[in-house]
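These notes concern the structure reproduced below.
The complex is shown incomplete by one protein chain, all other protein chains being positioned as in the whole.
Chains: A, B and C, in written order; residue numbering restarts at 1 for each.
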Amino acid sequence: MIRFNCDYSEGAHPRILELMQQTNLEQCPGYGEDSHCDRARALIRKACGGAPVEVHFMVGGTQTNLTVISGLLRPHQGVISAASGHIGVHETGAIEATGHKVLTLPSSDGKITAAQVEALLDEHWHDETHQHMVQPGMVYISLPTELGTIYQKSELTALYQVCRKNHLPLYIDGARLGYGLAAAGCDFDLADLCALCDCFYIGGTKQGALLGEALVLCRPQLLPDFRYLMKQRGGMLAKGKLLGLQFEALFSDGLYFQLSRHAVEMADRIAATCQKKGIPPLVVTGTNQLFYIFSDEALTALQQKYAFSYWGRVDERHSAVRICTSWATTETDVDSLCADIAAL
Amino acid sequence: MIRFNCDYSEGAHPRILELMQQTNLEQCPGYGEDSHCDRARALIRKACGGAPVEVHFMVGGTQTNLTVISGLLRPHQGVISAASGHIGVHETGAIEATGHKVLTLPSSDGKITAAQVEALLDEHWHDETHQHMVQPGMVYISLPTELGTIYQKSELTALYQVCRKNHLPLYIDGARLGYGLAAAGCDFDLADLCALCDCFYIGGTKQGALLGEALVLCRPQLLPDFRYLMKQRGGMLAKGKLLGLQFEALFSDGLYFQLSRHAVEMADRIAATCQKKGIPPLVVTGTNQLFYIFSDEALTALQQKYAFSYWGRVDERHSAVRICTSWATTETDVDSLCADIAAL
Amino acid sequence: MIRFNCDYSEGAHPRILELMQQTNLEQCPGYGEDSHCDRARALIRKACGGAPVEVHFMVGGTQTNLTVISGLLRPHQGVISAASGHIGVHETGAIEATGHKVLTLPSSDGKITAAQVEALLDEHWHDETHQHMVQPGMVYISLPTELGTIYQKSELTALYQVCRKNHLPLYIDGARLGYGLAAAGCDFDLADLCALCDCFYIGGTKQGALLGEALVLCRPQLLPDFRYLMKQRGGMLAKGKLLGLQFEALFSDGLYFQLSRHAVEMADRIAATCQKKGIPPLVVTGTNQLFYIFSDEALTALQQKYAFSYWGRVDERHSAVRICTSWATTETDVDSLCADIAAL
Partner (left out) sequence: MIRFNCDYSEGAHPRILELMQQTNLEQCPGYGEDSHCDRARALIRKACGGAPVEVHFMVGGTQTNLTVISGLLRPHQGVISAASGHIGVHETGAIEATGHKVLTLPSSDGKITAAQVEALLDEHWHDETHQHMVQPGMVYISLPTELGTIYQKSELTALYQVCRKNHLPLYIDGARLGYGLAAAGCDFDLADLCALCDCFYIGGTKQGALLGEALVLCRPQLLPDFRYLMKQRGGMLAKGKLLGLQFEALFSDGLYFQLSRHAVEMADRIAATCQKKGIPPLVVTGTNQLFYIFSDEALTALQQKYAFSYWGRVDERHSAVRICTSWATTETDVDSLCADIAAL
């Protein structure tokens, strides 16, 4: 079985394992205060164009989301998100468990717009009984979204303007950020991003690391005492070096961006094959996540050999699946899949 | 200005004030352990047909809802509710503040069905990643609903069967329970209700009391140690006698039911006038809350003299309003409103 | 049985009941936006010497405490309190239920000192692992304390200076504030208090009202959106007028202060009798709460006729009890008790 169902099937990029091996018996201070973490922070700051950002290494995405969001909101506030947003669907109510409601906006492609946020704010503040309702307190988006789509720079700019005007922090879940930045249609880079939101995280787990996400606070004054919050939520790893060294490896010699491009190229090849074959996309993405609609017969045939992520029934005879590539996807496996799709 | 905008504009029924006056300087134990609370509990149990229910007196509706719901759920569970449910809209995220998500079902009349709950459960349990999603842990309905509608006995029976089969407690928010029981279309009574859900509360605040709700636990084993929970959430009144004596008065000589009938009769008269005049209802209720669609001109005229609760725009020239009667609504005020509607 | 066990055995002062009676059928807006609440707020502001304070009416003490404290703290912060503080002992973990630790300081008389707070802060900030510990985020004191004692103006001044220097809000639980202000040893008044802390509440429940506490925000910018917080915690009463009118009555013609003085005079008389008789105090208070140590035989004899609050065993043959007076305590009852103590 060849797995295209997700982007966290394998371990880590060899250069990470190598660095782990080399430095294994070094004695380091714990809790993210070692030299590997320091170097990784410096490398990330540099990749961010030298912006005076604060960088913290967290264990996983759910934890990063719940720590940041509960740190930014007051008790009566909620976080605005697309209805399909990871925090509202696939984190077992982690945000609610910290006391806050997820205020959802409808979205067909996983994105939300400045206009939608503005309308929700208008509605809230114009309701006479607004004190009886959760106050919108911040905005969460994922980039790429859960549907693999990415925002244009102009969309982010508009969204962030509405946020700033209304004193709502904008936080970006970048579990697959590299795959988004590597997409052909992406018109901004990491440095731009630092001016387009208040905080975001650079996903490691799905992008070549064993685990770990690098949280970037573009305006650290919004989240003072962040290390207390990390510790409280169980997100401060004793052997923090394990997180630091992975980002050290990923942000040395452009490895992170190189791995991201590889995954996107692999996905592009599959997308081209599907297009040629006339298999319709559920949504057009450009990133490492593809969503295609197959006939049930075709799917049954392909699934003998390949694992996909089932997305939903489209009509009586067709279903949508998610096909994921990653830094670890081999050309051989992609060639094999493309051939089998072409032969359907 | 004559207020028809809500059912909590006035103080309390005179018999309540009288009993307060008479017993004012009695020395009582605090926290609901006085003889007035005891008598009120006995009277409510009797009105419940003698079922072995546990009765607690709480200060208000939001507090009752959050105490009961957080007491019934484990951390990873959420409460199923109509999207229009009070807990999901008008309690400033009180449920989320205790750590739990409100899982909403769409509803055009404020009610949810057994089939909807069953479908949501199926969807949850058949999803391979269900452990990544909030687990449905109980069901909340309001009776009458936020749209003034009531459930039929058969609907409640079906809903409770699904709940019992799936080990989901069913809790009924009865802020206006009396007005529901007094509706012409209601085919069950308090005693029936005890066998149709796990717990419910009998609203006092909107039904003739100054404040207070009587929570009835039909299966008290589901909420052991309830008095601890009340105290923790700030819902255990030091001078608990104030709550007890109000329910003592309301449940003596059928006063509660009599006041409820009065409000419904007043509403029925207004409804009849609207019908005669051809003013369309937004939804047909039968209880003390009416929802009618007026032209904006008509509304402007009526609002010179009467306060309604604005509900929403229906089209460019029409809006829906909520008209509420209560135990305190006078025939004079209703006659006046009916005359003015008839004269539109 | 004559109750001296607490100060919430009776109903409300007759002037309150009178005002309720007179205004019972007035139609008012809900949720604290009626004219009685407005008048009460103005009267309290006046009693506070005209300071630009914000006043909110809450249902009870536990709720006021949990709403204020959870509104002031960030997730990783805790509230400093005497170990005997009400929030740490007798509120069933209400503060913890909002996510925050109570950081306790030892105290033999219920008070804490500026030096103690400073030492705790030093210890926290000098610990290398302080990010692994709860950060002190505010200070809670009760006045009078749970042991009936009061702070001197100089003590409060020193405490508040430490708080301001360290950016810790100081909040005062004034469940029995009037009884404290009426004590012979009290060297400050309500107006002074507004400059000696960031917020405090004026207790109603134990001071002549049926229920209700008036929260005074001396620096309202520390708790923006307070009405959202009240609603979320179930503390915003629909018929808010009930709270407003009680404080309207209590703060008209100095009633609040007059009732407080009465209770303290009654307590002073009992204290004088005990002193004469050589019955030792557990702690000297000056307020409406007395703590005396009786032999077990004496206690058994007195308890045939009087209810006290058992406080704890002192030695094999002696126990301490709390004796409470209130606005409602009669001279007859006090004379009777004094005679019986004298005759022991």
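As a working rule, a contact is a pair of C-beta atoms (placed from the backbone, for glycine too) under 8 Å apart; a residue touches a chain by one contact, two chains touch by 3 or more.
Just so it is clear, the model here is predicted, and its values are computed rather than measured.
Considering the whole complex, the residue from C:132, C:164 or C:317 that touches the absent chain is C:132. Among A:39, A:231 or A:261, only A:231 touches the chain that is left out of the view. From the options A:211, A:301, A:314 or A:344, the residue with contact to the unseen chain in the full assembly is A:211. Of the residues in chain A, those that touch the hidden partner chain are 1-3, 6, 8-12, 14, 17, 20-21, 23-30, 59-64, 66, 91-94, 97-98, 205-206, 210-211, 228, 231-239, 241-242, 328. By the touch criterion stated above, the residues of chain B touching the omitted chain are 31, 70-71, 74-76, 98-99, 131-132, 135, 225, 227-229, 231-232, 236.
Counting over the whole complex, chain C has residues 75-76, 78, 89-93, 96-102, 129, 131-135, 310 touching the chain that is not drawn.
Operating definition for what follows: only the chains that are shown with their structure count from here on.
With chains reduced to the mean position of their C-alpha atoms, the one farthest from chain C is A. Chain centroids computed from C-alpha atoms place B closest to the centre of all protein C-alpha atoms shown.
When C-beta pairs in contact are tallied for each pair of chains, B-C comes out on top. Fitting chain A to chain C on Cα positions gives a rotation angle of 180°, stated in steps of 5. As a whole-number value, the distance joining the C-alpha centres of chain A and chain B reads 43 Å.
The mean-CA centres of chain A and chain C are about 50 angstrom from one another, to the nearest whole unit. Averaging Cα coordinates per chain places chain B and chain C 34 Å apart. Under the contact definition stated at the top, the residues of chain B that touch 2 or more other chains are 91-93, 97-98.
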